[in-house]
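FYI, not all chains are in this one, though none of them got moved.
Chain nomenclature is as follows: A and B, assigned in order of appearance, with residue numbering initiated at 1 for each chain independently.
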């Protein structure tokens, strides 16, 4: 069995953004030299997400509006978590809807994705350096 | 290390349906000849889901009502994604709540599921051929 580990770093200038990281994950697969296995990609921070969906700007707008309706940022005083001095409680909630991680099949040295599947890093509390982890195991 | 790959195909006649695929996944485990490992089952489409819950029709009704309340299909014009000519933005949202994939332990040649755990394919934009992927690694 072989394994491979790589961190992807981000510093999103806004509070929220969705970033397509499929090319970076595909590069990890290449670098790993692994032909058959599983690829784990997870946010290492608890106010961010890694998820798979469509790279379509209209949909990304819809996610923003929808998540803000389900877990509004303001008023920040509505959340007990924000009494710790943070203002990011909503980001902890939004990330649970979008998910922490994806596991993708690795087949014949490639990410085994459906036709429209793209891997995203979802930032919900940006403006600082944060990372995602790519871990691959297989043979 | 051994690996196994199989696609499950669906053509749901309605827009939405929940289909129990536990027997098909169990057959993959048998066919793989793998005794100990991990089983990944994921939707290959971004308007569908693979998740684990109860095979109880009342609960499936509740999911339908609940998801439609959290991410309504209509009016379709409320979603920017639908300006691309699609009418399935709600399906992209519903799928994030229900999840893209499950990872199940494989122990002693069997799916290592709890007493009520059943694996479902959740279709939120049907009426066309779509698939889920089963990938197994182990020994």
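Going forward, contacts are C-beta pairs under 8 Å (C-beta built on N, C-alpha and C of every residue); 3 or more make two chains touch, one makes a residue touch a chain.
Just so it is clear, the structure is predicted and the values come from calculations on it, not from any experiment.
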item: Full complex stoichiometry in copies [only 2 chains shown in place]; value: 3
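By our rule, only the chains that are shown with their structure count from here on.
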item: Centre-to-centre distance between subunit B and subunit A (centres being mean Cα positions), rounded to whole Å; value: 20
item: Subunit A contact footprint on subunit B (complex, rising order); value: 1, 3, 5, 38, 40, 42-46, 70-71, 79-84, 89, 92-93, 95-97, 99-101, 103, 131, 133, 135, 137
item: Touching residues (chain side subunit A, partner subunit B) in the complex; value: 1, 36-38, 51-54, 56-59, 61-63, 66, 70, 97-99, 102-105, 107, 112-117, 137-139
